[in-house]
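All protein chains but one are shown at their positions in the complex.
Now for chain A:
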Amino acid sequence: MDEVAVDLKQALPNVYNNLQVHVDVHQKSNSPATSQDIQSHVMQLLNRHCVVFGDYSWTEFDDSFLMKNIHSISIADTELKLKDRQPIDLSKCKVLIHIFQLNEDGPCVESLEEENEDLVAANHWLLPAADFHGLWDSLIYDSEIKSRLLDYIETAMLFSDKNVDSNLISWNRVVLLHGPPGTGKTSLCKALAQKLTIRLSYRYRYGQLVEINSHSLFSKWFSESGKLVTKMFQKIHELINDKEALVFVLIDEVESLTAARKASRAGTEPSDAIRVVNAVLTQIDHIKRYPNVVILSTSNLTEKIDVAFTDRADIKQYIGPPSPAAIFKIYLSCIEELMKCQIIYPKQQLLTLRDLEIIGFLENNISKLSLQLNEISRKSEGLSGRVLRKLPFLAHALYLQSPTVTIERFLWALSLAVDEQFQERKNFSENI
């Protein structure tokens, strides 16, 4: 067996010598095992399976220790780096093992105004949170958006580690994601925070995600809004002071906070709004000195945002609607989920787009369904991720309504649902 493995190793191309492979180990919430023990058992497992094809996840183990303490071991995000699914020889790569346990308590809330305690100014999660588990993998984008974001943070951390003088080379740890609604900007922010907490668990004990409700920062009292922003950031400061925490500040729909100051010059905005923009900008400048904070922001209307803010953002990433290839992947993951829950029955193996390419989109018994799905994906181009994720539900509700369906019936219904969606859109735009 070993000899075969060695032979196999030599036969493999040797192109990814310094590839880093991240292995995420999800420890059960009731497991008290030490990370050293887990690490050694995981290494044993990986040594036995030293060649993997792309991302892979183990959830069942022979080892009784792993069975007792571990939910899953996943080789993650190799597909972000390597374009194609190809064999990876773990013994030649740098294997990084990240062990994490999920925090199962939901978010806790922070309020700002003393007398008005009910108004929630921010939601606050302890990461890694059970709420965001699996979110990262469910987000599918075409270009290297995900790996770019990860690489960016890695570089930022490296610069902080090496004490690069931030007066000479400035980096702000501000990420701005913009694009049409429903493309998963907010989800990506949350997933990124979760992922980074896990990736950087060797240096930070835990992560904190503070999601600011922008509207709560505007006071009913004239001239108080700027102070509320300062107060909000004061709380964040307290969190940052804990050197062992990695703090993510998520400002959703950032345009409502930093709407262009130009507008106020035109007299359409009260001067209080200018103060808010100014307060946010100065606070961001204050925060950027700390190495353990990342500011994530999203926006639908990039042109409305103050230029001074977009300037401060290091990464301005456009997130558009998914391409047919990404839509295919999204549908595939939906169908797999429905098969797992036995709503689509009997279970059938569908081919991935890459498999289809290899056989040259040739129609035969095996590829027929996948080709059909590919057709639907093409048809769905232009729909946003949010709509796509609810289409399987709509398809079932509108056209199927039975506890179990065959895959053929489901694809038929899905196709109708897509048509319906476009029809709806057309009606909507006509009526306006």
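One rule holds for everything that comes next: contacts are C-beta pairs under 8 Å (C-beta built on N, C-alpha and C of every residue); 3 or more make two chains touch, one makes a residue touch a chain; residues count from 1.
Quick note on the criterion: contacts and distances are computed from a predicted model.
So one subunit is absent here. Using its UniProt record, which name fits best from "Trafficking protein particle complex subunit BET3", "B-like cyclin", "tRNA-splicing endonuclease subunit Sen34" or "MAD2L1-binding protein"?
Looking only at the record, the undisplayed chain corresponds to "MAD2L1-binding protein".
Touching the left-out chain: which of A:200, A:239 or A:366?
Here the residue in touch with the unshown chain is A:239.
Out of A:81, A:124 or A:389, which touches the unshown chain?
The missing chain is touched by A:124.
Using the definition of touch stated at the top, determine which of A:67, A:108 or A:341 touches the missing chain.
Touches the omitted chain: A:108.
Which candidate, A:171, A:206, A:290 or A:345, sits in contact with the chain we can't see?
A:206
Footprint of the hidden chain on chain A, which residues?
29-32, 34-35, 101, 104-105, 108, 110, 117, 124, 126, 201, 205-206, 208, 238-239, 241-242, 244-245
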